[in-house]
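Note that one protein chain is taken out, while the other chains of the complex remain in position.
Chain IDs A and B follow the sequence of writing; residue 1 opens each chain.
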Amino acid sequence: MTGSALLFYVFGALALASAVLVVTGKNAIASAVYLVVAFFNLAGLYVLLEAHFLAASQILVYAGAITVLILFVIMLLDVSQLVRLQGSRNAIARSLGIVLAGLFAILLASQLAPGEVGFPEKLPEGFGTVESIGDLLFDRYLLAFELVSVLLLAAIVAAVAIAHREGESTP
Amino acid sequence: MLLDLTMVLVRIALMLLVVLQVIPLLIWWERKVSAYIQSRRGPAYASAGPLRLFGIVHTLTDVVKLIGKEDITPSQANKPFHFIAPAIAMFVALLTFAVVPYSGSVVIDGREFSLQAANLNAGILYILAIASLGVYGILLAAWSSNNKYTILGGLRSSSQLVSYELVMSLALVGALMVYGSLELGKAVTHQSGPFWHWGAVVQPVAALLFIVCAFAETNRNPFDLPEGESEIVAGYHVEYSSLRFALFFMAEYANMIVASGVIATLFFGGYEIPFLPTETLRANAAPILRIVLLATAAGGTLAGLFFGYLFFQGNERGPRDPDAAALAVLFGFGPAVAAGAVLALTGGGHFEFGPTGASLVAAVLQFACFMAKLLFFAFLFIWVRWTLPRFRYDQLMRLGWKYMLPLALLNVLATAFILERMAK
Partner (left out) sequence: MSVGLHHYLLLSALLFVVGTVGVITRRNAIVVLMSIELMLNGVNLSLAAFSRYWGDGSGHALVIFSIAVAAAEAAVGLALLIAVFRNRQSVDLEDLNLLKG
């Protein structure tokens, strides 16, 4: 087994395990921490896929911003009530959900099982570097890029408008 | 293969050495500089034998004290998180330094080895990414301690760090547009030559914004609200004692060192010596080394004479202060004699260097230059802490979002405009 294959299994197993812990955790803060662990291992997988820029953005945005925001909200709201999570939904919904998910997993796995598809040995020059992704973003996907920036602006306005309390002066 | 492995180990060891060995020095500086600013004498009593060395021994006794203290975990704390939080803080601080080049490359067997722990294509993004993780150490410590003050500190720090990270990244965008790369090594070579090539001269607004944000990201005064003593006791680390407190304490200084290193690298030429780009330095390694040795011999003799004069003249501790004698030998006559001996042995400093030797001489000098810049900014951190009062929380948020963010955006716009005009 080569080094990168070993790393794939380590990162993959850790990512999957922490994902399961996120979903099954009884404590919202612990779930958020496991989420960060999962993001970290995914960043490791991106590095194995020669996507260094993605790995850095993954940590910067997911671990550095989104999960911090989630933790912030958990702590900002009533901590004592939120941290201890009530159980999941009623038994029927839960078992139905798990059965459906299991069927979905089997379906996906059966579609993937037959072909052992390897990766090409050679990659084009500059694959996964900042320059190549920048070229794509500002050339082929320029319209999508601009639309995403509008979406982000809308999200900022929406977040402020929703979370802002009526009649309260902003500091 | 063996060479590769050795170089990897050397690079990592040097990186850790820079961060970990400067921490005690900075703690000592913090005490001495604060004392000087407040017209006190500062630590002066801890001694190793007859030597007090201006209180630097005090740091050592501090370590002994912290090891000797009881390690308390609050009974209502979440134990695993309480245990791991200081480790995260320190780990993140050390990890950030991995992409900072602390010297030019070394040529061995015709191959170049750049002196940084890891050379990444997205190096600056890596710094931003890892630095943004520092908040987890604080947040977990805050929440797991199960204490109102720690929670307040944690909330303050998370909102502060997220806000200023944004400005930090935007400030960097302007500088990156000039350098044309996210690699730190390229940013440094872009700034080589005279000092008006420095990022701070080309991108003054970005440099200023970045330095202010670095203060906020390291939770140093005037941005030290997460641990504001007068308001929330000590913020997120109230419930920590002994070595786990020491880890938080060290992480603060490690963060300062990393921030100083990044500021020096991105905006003040990094390891490049002003007016002496790497190629010039390598081509003239022999004469430059001779000048450096002569300067060491002369400067060392002068310093030795000065400390010797202090030794005989006496100070407030009376005449014959052993400290003065030790300083005279350590920083005066010792280096002077060593430099003189090297000069004498080589017949007045006639060196012959191959490419390896020349690159080694250049690397050592550039390392010294980088450390000088780093220590200057570390000093700036301490200086500002003891000079400025702390912000109020709403002032902090207003400064970040209403003044610095628009300024950073304007800077990006102006830079793009100027670059576009220059390209034509």
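Criterion: a contact is a pair of C-beta atoms (placed from the backbone, for glycine too) under 8 Å apart; a residue touches a chain by one contact, two chains touch by 3 or more.
Since we're looking at a predicted model, the values are computed, not measured.
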| item | value |
| --- | --- |
| Chains on display which the left-out chain touches in the complete complex | A |
| Residues from chain A at the interface with the omitted partner, ascending | 1-2, 4-5, 8-9, 12, 15-16, 19-20, 22-23, 25, 28, 31-32, 35, 38-39, 42, 45-46, 49-51, 53-54, 57-58, 61-62, 65-66, 69-70, 73-74, 76-78, 81-82, 85-89, 93-94, 96-98, 100-102, 104-105, 108-109, 112-113, 115-120, 122-124, 127-128, 132-133, 135-137, 140-141, 144-145, 148, 151-152, 154-156, 158-160, 162-163, 165 |
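Keep in mind that, in the parts below, only the chains that are shown with their structure count from here on.
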| item | value |
| --- | --- |
| Chain centre separation in whole Å, for chain B relative to chain A (CA means) | 33 |
| Touch list for chain A against partner chain B, complex | 29-30, 33, 36, 52-53, 56-57, 59-60, 63-65, 68-69, 71-72, 75-76, 79, 129-130, 171 |
| Contact set on chain B toward chain A in their complex | 81, 120-122, 125-126, 128-130, 132-133, 135-136, 139-140, 142-143, 151, 154-155, 158-159, 161-162, 165, 181-182, 394, 397-398 |
